[in-house]
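The other protein chains are all here in position, but one chain of the complex has been omitted.
Each chain gets a letter, A and B, in the order it is written, and its residues are counted from 1.
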Amino acid sequence: MGKVGIVSYGAFIPIHRIKVDDIAKTWGRDGETIKKGLGVYEKSVPSLDEDTATISVEAARYALARARINPKEIGAIYVGSESHPYAVKPTGTIVGEAIGATPSLMVADYEFACKAGTAAIQSCMALIETGMIKYGLAIGADTAQAAPGDALEYTAAAGGAAFIIGKDGVIAEINGTYSFTTDTPDFWRREGRKYPAHGGRFTGSPAYFRHIINATKCLMEKMGTKPEDYDYAVFHQPNGKFPRAVAKMLGFKEEQIKQGLLCPFIGNTYSGSSLLGLAAVLDVAKPGERILLTSYGSGAGSDSFDITVTDAIESFPREKAPTVSQLINRKNYIDYAIYAKYRDILYWE
Amino acid sequence: MGGEAVSRFWREIPQRYNLIGTKCKVCNRIYFPQREVCPFCRRKSIGKMEEVKLSGRGKVITYTIIHVPPRKFEGQVPYAVAVVELEEGVRVTSQIVDCDLDKIKIGMEVEATFRRIQDDGWTGAIYYGYKFRPVEKHEDKK
Partner (left out) sequence: MREVAIIGVGLTKFGELWDKSFRQLITEAGTKAILDAGIKGSEIDALYVGSMSPGRFVGQEHVGALVADSSGLSVMHIPATRIESACASGGMALRHAYIAVAAGIHDIVIVGGVEKMTDVVGSEATNILAMAADQEWEAFFGVTFPALYAMIARRHMYEYGTTREQLAMVAVKNHENALLNPNAQFHRKITVEDVINSPPVATPLNLLDCSPISDGAAALVLCPLEKAKEYTDKIVKIIGSGQATDSLALHGREDICTFMSTVKASREAYKQAGIQPKDVDVAEVHDCFTIAEILAIEDLGFVKKGEGGKAVEEGLTARDGEIPVNPSGGLKAKGHPVGATGVAQVAEIVLQLRGEAGKRQIPDARIGLAHNIGGSGASCTVHILEAV
């Protein structure tokens, strides 16, 4: 029983995809230009019967399938999302019931744009360090909404990942974490409104880049590390360009970020984004490999983590649940009309 | 279910979310949904019914693709419903999802998945439950 870390993980991505080309065509734009500009080819779309709760449950169930723990030993569940099905009534209660963790359970829902899931991990870590709980379940999942015709429509996607945090049977130790937070209004959604608004180019340098760079640099300073000390780096992925750019700025190489870069194939899964990237890395990581993870949530903040994979990953039964790669490859294309129906963009009573 | 009491749904959560059935400890038959009394053992089974969680894996016994839906299911048309026989021998009825409709066959292997079944409109509660998707061989590729 050593450091607190990841005991198990699971991921889920809905089956439907829409190509950037098809969205572009609807709005009279050129698909090639958009794909080049965003670095995204297609994105995942939830069915009418899917939402953040269903995605969270699937991911959590997969995490439990791989873990050899009794769900009743989970002492806390935190679901981070910006598309919780209810504004009031936590997704965590639905997940808790669906995995058999109730009733001795702490639950609250988190919101911090795309980094609510990593915030959940931090809370679980603290509860475990203090001995208040044995295992914690942190989930980041979203079925992101974007205004029709807006630039975000090309990337707003659906998906999620669940992480069981604990001290017992850890497959990846969390050596340290650091968060950088400011009041930066780059992207937001007012209460009761359907679609988010954003500051256009303001979402770049003063928002995404400033927070990821600061959080990562401060973490590496705290840990006494340099970019070359890491085998993998996972950054929040709003599109295929930003994570590559920030990696370069920080001194990370393409080979380090490749495994965790999923956005080109599934779009931006918001609260699921960096966590799905982490799951993709854990799908292939070997003992001793070191991972740097920095999430970003608009509003704004970044959580950075320094993670080392343990020997326990050798006997970790990954095959009991689909890998991120298998989930990405499980797909069914739909056109814009079906997309509009599923995403409830059509007005009907 | 339109605007009805949420208590009716809440009561069935263990069954709808987790496929918790009951087993008669006298004859070992498994029932879903839960029963208070075994229809075969009757009074001998009183107090001898224990909860059992079903695996959610089964095969399609029969199915249909619905084109004329009940209210609130219009957006899903056409959708498939099936009678699925679970591993434990119990049969349930629900939708088949994440599958090309013309690929559904009698005998197809399926597994339970957690989905939104209905809701009471924009302001009402959301009712979750089980649907089934094909058991696929997962393929790695990127």
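In this text, a residue touches a chain if its C-beta (ideal position, glycine included) is under 8 Å from a C-beta of that chain, and two chains touch if they have at least 3 such contacts.
For clarity, every value in this text was computed on a predicted model and none was experimentally measured.
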Contacts of the hidden chain among displayed chains: B
Options B:C27, B:I46 or B:I106, residue touching the unrepresented chain: B:I106
Chain B, residues in touch with the chain not shown (by the definition above): 1-2, 8, 12, 33, 61-71, 73, 76, 78-79, 81-83, 91-95, 106, 117-118, 127, 129, 131
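The definition used in the following text is that only the chains that are shown with their structure count from here on.
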For chain A paired with chain B, centre-to-centre distance based on mean C-alpha positions, whole Å: 29
Of all residues in chain A, those that touch chain B in their complex: 15, 47-51, 53-54, 57-58, 61, 85-86, 94, 97-98, 100, 265, 322-323, 325-326, 328-330, 332, 341
Of all residues in chain B, those that touch chain A in their complex: 13-14, 17-18, 53, 75-76, 95, 97-98, 100, 113-117, 126, 128, 131, 136, 138-142
